[in-house]
Every structure is written in C-alpha cells, then in structure tokens.
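Sharing a structure with you now.
Missing here is one protein chain; the remaining ones are kept as they sit in the complex.
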Amino acid sequence: MNAQTSEPVLVLKDIRKTFDAVTAIENFSLEIHPGEIVALVGDNGAGKSTLIKIISGVYAPSSGSITIEGETVSMASASMARAHGIEVVYQDLALADQQTVYMNMFLGREPLNRFGLLDRRLMISETEKLVKELDVRIPSAHATIRDLSGGQRQGVAIARATRWAKKLILLDEPTAALGVAETAKVETIVQSLKSRNIGVLIISHSLDQVFKLSDRICVLRRGKQIGIRKTAETDKNEIVSMITGVN
Amino acid sequence: MFMRKFLNATVLAGLLLSGAPAMAQTVGPAGETATPSADIALSDADLAALKDKGYKAALLWHTSSDFVNAVSAGAKDEFARAGVEVVVQTDAGFDAARQRSDIETALAAKPNVILALPLDPVTSAEAFRQAVSDGAKLVFLSNLPADYKHGTDYAAIVTDDLFQMGKQAADALAKSIGGKGKVGWIFHDATYYVTNQRDNAFKTTIEKDYPDIKIVAEQGITDPARAEELASAMLLQNPDLDGIYVTWAEPADGVLAALRASGNTKTKIVTLDLAEPVGLDMVKDGAVVALVADKAYELGRAMAATGLKSLLGQQTPPFIVAPALTVTKDNVADGWKQSLNRDAPQSILDALK
Partner (left out) sequence: MSQSKQTAKQTASLLPQPTVPLLKRIHLQQYVVYLGFLAIFLFFAIVLKDSGFLTVRNLSNIVLQTAPATIMAIGLVFVLSAGEIDLSIGSIVAVSALAAAVTLNAYGLVAGVVVGLGAGLLIGFINGVLVAYVRLPSFLVTLATMGLFAGVARSLTDLRSIPVTDAAFTGFFGSGSLLGIPSLVWWTVAAVIIGHIVYRETRFGAHVLATGDNGRAASVSGISVPRIRLAVLMTSGGLAALAGLLYAGRLQAAKYTLGESDLMTVIAAVIVGGTLLNGGKGSIVGALVGSLMMGMLNNGLILMGLSVSDQMIVRGLIILAAVAVSLREKVR
C-alpha cells in the first residue's frame, strides 16, 4: 500500500465539538490518504455521527482545523463539503424512491443541455457507465429506486457518491439493513473504490466488515479518540477492548 | 356557510328587485303587475297541440333542495300532461361558471323549453345568450338576466308572492293573539331581497292593519345558530311578549328553545317556510301557531305551462306570481302537499292522530 506516501486528502487536527456544556468530541485528529479505507468504530453515543456531521459540513467544529489536500477549510453547509469533494452516503441513503436511478445519480446537480433543459442522455450514459464499472447490478438506469432491492439501492447511493467525490467518501453503516449476500456485494463495491484514489471513511458496527475492508481503524469512546491501529497489525480483541474500555 | 344553508332553504334573490321599498304588493322588474299563477292553465286544445310533437324540456336549477324538488315535480307533472319529456336536469351549486356549462351542455340535447333560475342578473346575461339564440323558450324563476326582453328573449318570470308571505304571517299571528298585544320582530339582518321583502311585509302589515298590536322588540339575526341567545335576551327584556315573528324556520328552532328554557308558554310564534321541528311544535299545540310557505309545486307547474304556451306561439304574461300559503295545525298535511308536493314528515302526521 502506497497510501502513506502520498499527501493526505483529509487532515483533521485537534477537532473539538461542544454543545452548550456538553463535549461531544475532544481532541480528535485523523489523516486519510487517497486510496485508503479508514474505519471509524465505537459504541452508540461515542461521537461517530457528530464527527461525520463535522466532516460533511453540517456542524462546524468548536475548535481545531480541517485541511483538505493541504488547504484549511471551514465548512458551513453540506453543499460546501460537497464543493470540496466530500460525499456522504447516509444511513438512509437519501434516495428519492419514486425517481429513476439516473435522476438520483444527479439529484440537485442535474446537467442541462444547450436549451437549458435536463440533459437526460448524458445522465443516462454516465449512470450506465459508472454502474457497470462498479458492478452495481440494476435492471437499467431507468429503473425506479423503489423497485430495487436494498443492496441495489446501497449500490446506487455509493455510485452516486463515487460520481461526485473528488477527495473523500463517508459511508455511514452501509450494510446495516442488508442480508448476507447483499452485504458481500456492497463490500466488493466499497473495496473497488480504493482503485479510484479517493479516501473512504466508513462507520460500521460489524468488526468482521471493518477487518475485511479497512486499512486502518480509528476507535472513539465517549467523544475521546482512543487510538488508531493499522488493521494488519491489530486484532479484534484489541479493538473490542478499546471500544469498551474493558481489558 | 350560513348563506348557503339559507339559500338552500328558499329561493335565490331576485336581485333585480332589490332596493325597492316594501310595497303593498309584488310587482315585476319593470313594474309589471303580477298575474296570479292560477290564470296560467293549458287548455285541452293546447294539450292536444303539444302531444306527440317530440318536444323536450330542460330544468336548469341553481341548487338542490326541498324547494327545487317541489318546483321540479310541479314542472314535470305539467310537462307529462302535455307529453313533453324532461331530458336534462342540472344543479349549478350556486356556481355561475357551472351554470353556464350546464346551459351549454343542456343545449346539446336540443330542449324546446328551458326552466331555470338565473343565478344573478350579471353573470347569467352571457350564460343564457346561447339558449336565446338557439330558440329555446325560457321561463325564469325569481330572477332575470340583465337587459333581457320579454317576448323576444324570454317567455316569463315566475316568482313567489313575497309580500303576501310576510302579510299572511302578520295576519296569522294577529289572529292568534286576538288582534292586540305586544310582539317581537326577529328579522334577517342582511341585504337580501327575499328575506327583506318578507320581513318588511310583516312589519308593514302589523303597523298598518293592526293598530292594537305594537312591535316592542326588534332583533336582527344573521346566524341561525345564535337565535336562541338573541331570543333569550329579547324575552328577558320583554317577558310579556304575546308573539314573535321569526324570519325563517331554522332560527325559529332557537326561539322555541329559548321559550322552553324560560318556561314561557304564553308567547306565540309565526315563521316562514316548512320545516319538521317547527311543524311538530305546531301540531302539538306548542308556541308555533302558523307557518307561511310558498307554493313551490305550483310555481313549477306555472313555469312549465307558461313555457309550453310560449312554444305554441301564445302570448304569455311577463310576470307571474304563485300565492303564499298559511299552514296551521288544521291544514298541515294538505299544506305540506301543496307547498312541497310531498307528505308531511311522519312525526307530524303521527302527532296529528
């Protein structure tokens, strides 16, 4: 893995977030490199979703800095995070169920033709190309989301993030609602993202999945960063004890 | 909401007559004298001339109600006598645009006679234009499209005798209290032709014809739901009222409730239009002494007969009036039949036994 040699796509330094008197995140620091998959693990309430919201621009950190490819940024909205090349695959996928796959791929960012109307042809061809590359098996770009299975929907959501992400994709529990076969399929898709030279930050409850997919594992407990381990140099016991605080 | 209810209960405003002061009798829009509806009758020769000609008629009403049903029944029976088929019936739901659509649709069935209540003079002027140019004979109920000419544009207007309704209410109340005493006057407090005419006719009649009766309390009403509290206040200030006139049957329910609540068994009530609660009180010798109604069935009959006469090329009078009908305990069954062309409610018939 040559990930460590390149410049990181995202650097979080001393991130701290408080809500009134409550500290949700303290002194969190993390670097994510292109082509690297980092897993964020921790119990419920450990601060994972707060962190995701900070990286995706929903919350501004109380202190600390966010650096994207060497440039320190301050993000006030999800749109700004997107403008910096960060895409989020939400747990609920944020897909419009009655719309087609290709409209969802371009939701909010629809390309227009020279008449100022929707360029459907472009949307369809790009969708078909990407879906094929990622091996998301859907009937067609014209399929309606509600007619797809859970795994297919997850595939579409990841494909959409891939289409737009220039630096980083955040995956929030991508397989929580899926069966065994579909989980395997989605994991294959996530793995294939490595070759696209973007960073991936994945939140997962499944340690099996974390060990299967990630290069490094970052553990959070009660808002504190417990530690970061290279996946190859740790084991489940260590991670579990870091998560729970029980040795 | 209230307006809708009220309009359903009675005929829509003859706005063209509004602004006219309370008159001694009902006159037409251009001051025409009224022809009693009884004068309009189809002779045997007329009937023979109409039979088997394949003539068709359309009834284009403004709403659906007891009143409209009775007018329709009167018209249909008269048309049936002449072998004329009623091919179209509509209800515009007080919607001027829908009335226009109804007219256009009806004309596709090529009716020879159209009986209709124009919603108001302004909006109906354009709406009925096509019917006029198609040559259908038009007989209007209560209302006339603006600038329409009798004879060329329409055959006749037929309407209630509103003045008579108010006058007969006054006569009935006066009779029940022996021609002297104090009465209350609960009138419709809105600029509305039908009620204004009837209310004022009551007042005028009492003032002119019954010097020993004094109207000691006057109360306007717009919402029937408030009738009870208004009547209670009136009775509190005037506990010795001999009678109360109520502008129409629905608020009269509230006045009855106020009488019951105060234990008053002395005060008499008259009101206009037939309704089951007031009718029941009347036949049970309660406070209600008379209900004055219009003869809706007769209105319909006269409209049909006028239209058919016009179809035969006969002269028709411009302004025809159907009489008012005073309904008391003695003629309640017959009154219901005459006014609405149906039996009185079962509860009333049972109470009469």
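In order of appearance the chains are A and B, and numbering begins at 1 in each one.
Operating definition for what follows: a contact is a pair of C-beta atoms (placed from the backbone, for glycine too) under 8 Å apart; a residue touches a chain by one contact, two chains touch by 3 or more.
What you see is a predicted model, and the numbers here were worked out from it, not measured in a lab.
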Exercise for review: Pick out which of A:78, A:130, A:177 or A:207 touches the chain that's been left out of the picture.
Suggested key: A:78
Point to revise | Full-complex contact with the absent chain, from A:88, A:159, A:198 or A:220 | key: A:88
Exercise for review: For the chain that's not shown, point to the residue among A:60, A:76 or A:96 touching it.
Suggested key: A:96
**Study point:** Of A:85, A:151, A:199 or A:223, the residue in touch with the unshown chain
**Key:** A:151
**Study point:** In chain A, positions touching the absent partner
**Key:** 78-79, 82, 88, 90, 92-99, 103, 107-110, 112, 116-118, 137-139, 143, 147, 149, 151-152, 179-182, 185
Check your understanding: When the complex is taken as a whole, what residues of chain B touch the one chain not shown?
Key -> 61, 64, 86-91, 93-98, 100-102, 104-110, 119-123, 125-127, 146, 191
